[in-house]
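Working notes, structure below.
Removed: one protein chain of the complex. Kept in place: all other protein chains.
Going by the order they are written in, the chains are A and B; count residues from 1 in each one.
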Amino acid sequence: MTRRTDFDRHGLSDEQLRSILRNMLMQRGLENRGFQLNRQGKIPFASASEGHEAVQAGAAMAFERGKDILVPYYRDLGLALGIGLTPYEVLLSLFARAADHSGGRQFLHHYASRRLGVQTISSVIAAQLPHAVGAAYALKLRGESGRAVLTTFGDGATSEGEWHESINFAAVHQLPIVFLCENNEWAISTPQRMQMAIKDIYRKAEGYGIPGAGVDGFDPIACYAAARDALNRARDGGGPTLLEAKCYRFLAHSTDDDDSAYRSREEVAERRKDDPVPKFERVLVGAGVMTPSAVEEMRTSILAEINDATDRAETMPYPRSDDLYAQVYGASYNPWQ
Amino acid sequence: MAIAAPSKVMTNVEAVRATLYDALKRDDRVLILGEDVGNRGNVFLITKGFIEEFGAERVIDTPIAEASIVGVAVGMAMEGLRPIAEIQFADFIYPAFNQIVGEAAKIRYRSNGEYTCPMVIRTPYGGGVRGALSHSISVEALFYHVPGLKIVAPSTPRDIKGLLNTAIEDPDPVMFLEHKRTYRLIKDEVPDEYFTIPLGKANVLKEGSALTVVSYGLNAHQALEAAQRLEGEGLSVEVIDLRSIRPMDRKAILDSLRKTHKLLVIHEDNKFGGIGAEISAMVAEEALFELDAPIRRLCGPDVPAMGYALPLEEEFMISTDRMAEVMREMVKY
Partner (left out) sequence: MTTTSTPATTGTLERYGLSDDQLRVILHTMLMQRQLDNRGFQLNRQGKIPFALGSEGHEAIQAGAAMAFIRGKDILAPYYRDLGLAVGIGFTPLEVLLSLFARAADHNGGRQFPNHYSSRRIGMMSFSSILAAQIPHAVGAAYALQYRKESGRAVLVTFGDGTTSEGEWHESMNFAAVHRLPIVFLCENNQWAISTPLSKQMGQPNICKRAEGYGMPGEQFDGFDPIVTYDVVNRAMQRARSGSGPSLVEGMCYRFLAHSTDDDDRTYRTREEVEVQRANDPVPRFERVLIENKIMTAEEIDALRKDVLREANEATDEAEAMPYPQASDLYTNVHEGAWEPWQ
């Protein structure tokens, strides 16, 4: 096998590249598992991030675990996995088991983990962004250079007042934070042109006085490079950046949504041709980083891992009824006052 | 009525849809704005097909920005339109708090009547649908403290039609809270013709003599079912569906209490500072010596939200069995 010479790996080792692919395949596999479990009636709800694999696996590779802080949104399975959340933890979330990080309180894909530095989020769009800015302020105030916050959101979130207020605050204080927009062109049924009157979200950056950059969100290496540069600038005291990764939401918003009501199958099929997962497989095979059979093996091992995680999580107990009353305040509390 | 008027059986969600449809048809000042109300036809398909029939100008898919959904509707209302703003889930209403509480509720008052704000804010609320922390909240108590707002929480398809018609015609801002568990659960006859039900008029769902139960929304249906069970045991319970939380039909509550001398208030929203607290205080002020037993409130617990896992949701929601049990205790008190 010959190595492609035009392959710009932005300093990523073969191992890192394989790890990116593994992450992308794991993301897709776990999401399919969510849909399967929903169809089997085992979980009431599932949602997916198909089309976001490249941006998430790439950005995750730029994240320094143990140092950086991630403030994600609800379509960030790949980011969570990429920075260390285990498939088993994902399945606990899907099944809403007691051993889940939120004790089965949160909707699926609302991951939080102190261990990994992932802040807790709600389903309310853009509500996490001011928290991310606050976290970045804390890093700056304590002089913890070399650390940064990565926060993510979709295109629809940019319309929220809290998005604007957050970016403005971060810009005024030159905080160590990267705002990564995963622009998948659809906010449930609302297309980008109904969401805003511009095409390139990253161009909003100038109005805040911070750098902005757009990147091909179907290319994990480009996403890695863009996130790495922005995070490095943040870690070095260079202030915030607005990154926009252009990707696509291949599936409906969730199992409760039917996207054929608002977008054509042709549009989806057209975008599917550019699916970042097989595309990146081809890149790695073409560059001689992996053989097709190595990719196959990886896929098989991922499925085994997911099956194992599913079995383990499913047998775990639900939270108990009286867990509803814990953690309202720091001290014990009577909920029936 | 001697001759039955033409009617259709519909669910709560169909009643919302039919009423909105009629309003758009009837009055070209009426328009709907919210997230996914257009091409998707609302996440519960309430407005499905509206955009094709009434156009994107009257069925507006807004950016994801709740403060402006309400705020833009306020401006439309101030300039002669009759906007119906939709907040996709009540849990998403917090960013719009300023526009609802600080602006909409005060437009008439602060301009001394020179400007008014005739608008409706519709939102689905409530749990029992595995909605977890951010798709299950009840918000009525957060807003019922606010003079200038009216708050409706209907329980049946017929009430939805009559009250939503009233809300749309109302010269002031009305919050219209739809319990989403009732959307497809509750079905009933709804007259085809246009009709209204006044705000501030409760509905006695069942007459009884030994206990007054006041509720609204999903819980009103459960309370009725529990009261019917008790009827079989020879225990007579009166069930009042408030329908409108602000203005509140104080007279209906007091009249019933003067007959039964016992009061139970049931609501899913948490107990502390809830609607039941207001009703209890009102009764203590107006009719303390009518009471033969302490007032009781059967409500959601004082925790921030119900969880996603089934046991957490079930623990939060009030079961019909539990209602029957408390009613039994009170009748026998």
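To be clear about the criterion, contacts are C-beta pairs under 8 Å (C-beta built on N, C-alpha and C of every residue); 3 or more make two chains touch, one makes a residue touch a chain.
No experiment lies behind these values; they were computed from the predicted model shown.
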item	value
Chain not shown, its touching partners among those shown	A, B
Of A:45, A:63, A:88 or A:163, the one touching the omitted chain in the full complex	A:163
Residue among B:68, B:222 or B:260 touching the omitted chain	B:68
Contact with the hidden chain (one of B:98, B:196 or B:209)	B:98
Touch list for subunit B against the chain that is not drawn	31, 57-58, 62-63, 65, 67-68, 70-81, 83, 95, 98-99, 102-103, 106-116, 147-148, 150, 171-172, 247-248, 250
Contact footprint on subunit A, counting only the chain that is left out	159-165, 168, 171-172, 174, 193-198, 203-210
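Throughout what follows, only the chains that are shown with their structure count from here on.
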item	value
Interfacial residue positions of subunit B with respect to subunit A in the complex	35-36, 38-41, 43, 48, 61-68, 91-92, 94-95, 130, 132-135, 271-272, 301-312, 314-316
Of all residues in subunit A, those that touch subunit B in their complex	44-45, 96-98, 100, 102-108, 110, 122-127, 156-157, 159-162, 187-191, 194-196, 256-257, 261-262, 318-325, 328, 333-337
